[in-house]
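Take a look at this one; I'll ask things after.
Removed: one protein chain of the complex. Kept in place: all other protein chains.
Entry: chain A
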Amino acid sequence: MPDGALTVLDVQGLKTVFKIRGGEVHAVNDVSFDLKSGELLGVVGESGSGKSVTMMSLLGLLPSPPADVRGGTVTFDGQDLLKVDAETLRTTRGGKIGFVFQDPMTSLNPVYNVGMQIMEPLRKHMGMTKKQAAVRAKELLELVGIPDADQRLKDYPHQFSGGMRQRVMIAIALACDPKVLIADEPTTALDVTIQAQILELMKDLQERLGMAVIWITHDLGVVAGIADRVVVMYGGQIVEQAPTRELFKNPQHPYTRALLKTVPRVSGGREERLEIIEGQPPILGASPTACPFRDRCDVALDRCAHENPSRYDVGNNHDAACFYDARTGEPRDV
């Protein structure tokens, strides 16, 4: 990632609430982050931490009701995506911002061949003729490493394996030369050897095409290998943000530190017993007035129960939302 690169996507104070029977679920709370051009940003968190909902809300992909994007700004291309009309949003989605979803089987249409599905954004967004689109579709399939592209364009999704389907999804997302690609757990449904192929492909494509990528995952190993910068989410909030190396070398938030310890590895020393994080992730029933991690935290302070910490800068472009300062081992003086 080039230093001092331009910010292509800037999210400030995003807040999304789901209305359910008898209450609300505060799935995303005051989430702010930015994405620089040519950067690969990893978003890590467990299920229910709000990572997917964040990305869906900023593209207006959540059905409303039940979802309600209550606040915040999403600046892309000089516009606030939360305020623009439906038509502008439609040309942005799939055109300037590409999206790859987790499950390649359910996100491809089983009754159209993949050629049609790759050509659809080309014809809708780029105004290509059928012939032009077919040529470009073939190029795209070759780009994502599918052999025999001419023939494969006529095949249906069920004729592809899981890894190949995900390559098709990536081809569709890349069709209109997006500035930003959002990939939501794109390798979670795949085997490790296929995951390694897709990660390699993604890194290669990002370097060649120079786009910015947001990579959502729950796997710290994937992030370590691919991301330039990492955002850690817990309970609908960003709890820590840092460049990848800095985060792994010097984790500040108790959740990140616990998470790094709880994952066993295939190399290096083997622990006799796994470290665990006691308890369960929080239920986000109300607007948070306390730290979401306090019940599972080993350094919780009294104030954690009635104040929600904001993100404090700890240097090296690194910040953590915690009242406890891991560098000094003392409570923060704020």
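The definition used in the following text is that a contact is a pair of C-beta atoms (placed from the backbone, for glycine too) under 8 Å apart; a residue touches a chain by one contact, two chains touch by 3 or more; residues count from 1.
Assume contacts and distances are computed from a predicted model.
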Can you tell which of "Negative regulator of sigma-X activity", "Ion-translocating oxidoreductase complex subunit E", "Oligopeptide transport ATP-binding protein OppF" or "GerAB/ArcD/ProY family transporter" UniProt lists for the chain that's not drawn? "Oligopeptide transport ATP-binding protein OppF"
Which one, A:Ser47, A:Gln159 or A:Ser287, makes contact with the chain that was left out? A:Ser47
Just to verify: which one of A:Gly23, A:Gly71 or A:Gly221 makes contact with the chain not shown? A:Gly221
Residue among A:Asp80, A:Asp150, A:Asp177 or A:Glu200 touching the omitted chain: A:Glu200
Taking the full complex into account, find the residue in A:Pro121, A:Gly163 or A:Pro254 that is in contact with the omitted chain. A:Gly163
Can you work out which residue in A:Leu6, A:Val111 or A:Val192 touches the chain that's missing from view? A:Val192
Chain A positions in touch with the non-displayed chain are 46-47, 161, 163-164, 191-197, 199-200, 218-225, 244-245, 248-249, 258-260, 262-268, 270-271, 273-278, 280-281
